[in-house]
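Complex shown without one protein chain; remaining protein chains in place.
Should a chain be cited, it is by its letter among A and B, assigned in written order, with residues numbered from 1 in that chain.
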Amino acid sequence: MRYLPLTADDRAEMLGVIGAPDVDALFVDVPEAARLSGPVDLPAHAGELEVERELARLSAMNRAAGDGPFFCGAGAYRHHVPATVDHVIQRSEFLTSYTPYQPEIAQGTLQVLFEFQTQVAALTGMDVANASMYDGSTACAEAVMMAQRVTRREKAILSGGLHPHYAAVTQTIAHAEGMEIERLAAAIDAEAAVIDAIDEATACVVVQTPNVFGVVTDVTRIAEAAHARGALLIVVTTEAVSFGLLKSPGEMAADIAVAEGQSIGNALNYGGPYVGLFACREKLVRQMPGRLCGETVDAEGRRGYVLTLSTREQHIRREKATSNICTNSGLCALAFTIHMTLLGGTGLGQLARLNHAKARELKTAVEGAGLEVLTPRFFNEIAVRTRGPAAAAVDAALAHGVVAGVPYSRLDPHAGLDDVLLLCATETTTPEDIAALAAALKAA
Amino acid sequence: MTMQNVGRPTRPEGASETAGFQSLTGGRGLLQDEPLIFELGGWSKTGVDLPEPDQDASDLAGLTRADLPLPGLSEPEAMRHYVRLSQKNHAIDLALYPLGSCTMKHNPRLNEKAARLPGFADLHPLAPVATAQGALALMDRLAHWLKTLTGMPAVALSPKAGAHGELCGLLCIKAAHEAAGQGHRRTVLVPTSAHGTNPATAAFVGYTVAEIAQTPDGRVDLADLELKLGPDVAAIMVTNPNTCGLFERDILEISRLTHAAGAYFYCDGANFNAIVGRVRPGDLGVDAMHINLHKTFSTPHGGGGPGAGPVVLSEALAPFAPAPWVVSSAEGFELVEEPTAEAAQAFGRMCAFHGQMGMFVRAYAYMLSHGSDGLRQVAEDAVLNANYVKARLADVMTPAFPDGPCMHEALFDDRWLDGTGVTTLDFAKAMIDEGFHPMTMYFPLVVHGAMLIEPTETESRRELDRFCEALRALANAARGNDKDRFKAAPHLAPLRRLDETLAARKPRLAWKPETLAAE
Partner (left out) sequence: MRFTKDHEWVELDGDVATVGITAYAAEQLGDVVFVETPDVGKAVKAGDAFAVVESVKAASDVYAPISGEVVEANPELGDAPETVNASPEQGGWFAKVKLADKSEYDALMDRAAYEAFLQTL
């Protein structure tokens, strides 16, 4: 077996050193009734060629986003990632290292995390960011529980524009912890309902911009209303490229900003691994979940980095920890940081404007196909009303070779919005793609 | 002959003068200090060529940001920056990485290649299901392997890491109790040796944590368990093999007592590597167990993630598994993303989409490569290697549990350091000077000055011997009054020991123009 270096002779000699007659003697503590006498009923080992063939066969059964016109967004986005990113993240020293608990021999990972935290803080307009969460949705749930710790209140209000999966994850996790979750009805423009729902028992309001329908909202008024009642504002962003163009959560007085960072540096990967961004105001830092990297000096006074404020975390505080999170998304955060470093603020701004411009072309074409666009102000996603169920329109377009976005009903089947279709354009979308979509929707 | 007397010297000269040598520019040869990207000056620079958009953003007037002060680097500068940083890291690909409880094994590059196939990497999670049949087939196969290897009837694939899997398992347990009118059960029993995530997860879902005592031979104290199991107990969380590296001999009795008390048995599967292919948790009475794909099934640790933590479930808990899940029919695979009428008891959702697909591909490639025979060999070699290390170090260090074999990790305490003035931490830092990553230290908490060594099955005899020789030499030095070697260690790492007190007292969590070192 190519991954197992021991030979039969090695094993025999090592058993001799141990003083065991055979390997079974090392499993003597396993109750006899639970010992398997031979291999379980699964195929035997396979060579690299055979395995590669099988994986390639499965891969070929899928249609990759790049295989044709493609318009899905709704929480995951197809962007071009420079080749440098994937090369660097496959370096052994990044790929095959552990969490940097031994800072003397992990300064590479730690300095990257420090750069990542600084970039995320700048993008979100906040003071501090952590070293990443699993994804945007779990970051959202963690933010809601953090608001409970900060305010000592139990109620969270989720905007009707919040991605339904984010709402479901938050309901699942925060509810289990004992919070009351008020999820407002799905609404394309959700601002007024959110402000109305805030009361003195509210720990936080969770608002997404651009929201799941693509609507860009200045949430400053929501922040004012929340703060007037002693509640926190959590701003969610699923499309991190939008930070290059739109007002940051910090500029709009958010207390906590969470986002899905997949768009920068990371592939679609059928939903994971992704990288949750989590940033907040400095005064809240001790209530943050997850790892934090901080600057310090070594015994010779040289600058270095360590994981810090660890007493918040599970491995020290156990049942009193701010979260149970242990593993984060280190390698995805590295990919994010390298891509962001290649872009710089200038490049991200340009990329964001390019995405927005593509979406304007998309809007024009969809309207030309006779469909109503429901999103008044958008970044790179729009919601449109289809003539019949959106799911049927997607099926029909697929027959024309076009992946025509995501039916809203797939995310939220009970909202009664069966005729709402979510479309996204990015820098990877060509004029020919848009023409093909318009033709397919017209025919549908 | 032709005399060529212009050759340069081909033998080293003056090599004895290097102690205390300083370069003129402060670097250490090829290992250079590397500034932060914020100090490299590219405030208006970008390393990406993009076309100018042909439409403006005037429709977003009043909604756009004023500025975005982040530096950029050209491609060669960025490459050099991150490659230089990489050289400051230790990695499995450089040497044995004996972190107990972490299973730092070789990461096959075939798995990386497979995960980057466009049908997986460039597949959108909300792509029409008809265009994702290969991905769903892979998830279905992975589920089959996980269920077969654990002897459990169901698996929830979506949890994103071990602790997320624990959360998923406890939420299933909570939902099952509530469905049975047992919602008043509010206590979770956890042994004192448990991973910190166990009590943290239990508290996270609103449970009260009570500890189970441990016997002198490092196992769950059955008498104490029996005493604490009562009508208020929702579950026990037991790691098996446990964090002392020992198999819980009384595991069948533990599960019998637990079930008799009306509680569920959550098994922390962090150490599944020790028993994969030889023992099925389903045969031990386990109700739920997460599997760290980044441990047992070798998806790379990546400097702290991403991981993946699918949870296998017993018949009793299966109906409560979260969405989504894959079902197969004659027409192909379907993805159930919202609980349907037939599965109305599903407790909710763990993450935005379907879990860590990129890790599923890697883990499945790893499983296919090993096969049922190879996976059994994995457990055997992992256990053999750990016992070999224990045997080779037993005369110079003190095994915490000398009697009987260990499983995949060898646990030592610090009794052998008594009177030397050297601590577990000092000893671990000195390992860095010998070219090895330190072992897990001060965990589990039940052993004084714990040193937990997990070599894994992917170490050769030669590397194990090199490691054992290094530790023996260090152990002898520690007892031979060579204290300075340890107190100031590491001497040969990119940095010396770091001031964690300073970092915690004056947290600097983002770059600012002035640095602490300059103050």
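Of note:
To be clear about the criterion, a contact is a pair of C-beta atoms (placed from the backbone, for glycine too) under 8 Å apart; a residue touches a chain by one contact, two chains touch by 3 or more.
Please read all numbers here as calculations on a predicted model, not as lab measurements.
Looking at the complex as a whole, the chain kept out of the display touches A, B.
The residue from B:L222, B:V336, B:V396 or B:A504 that touches the chain not shown here is B:A504. Residue-wise, the contact with the chain that is not shown comes from A:I316, picked out of A:I316, A:A399 or A:A443.
Looking at chain B, the residues touching the absent chain are 500-501, 503-505. In the full complex, the hidden chain is touched by chain A at residues 286, 310-311, 316-317, 320.
Throughout what follows, only the chains that are shown with their structure count from here on.
Between chain A and chain B, the centres computed from C-alpha atoms are 20 Å apart.
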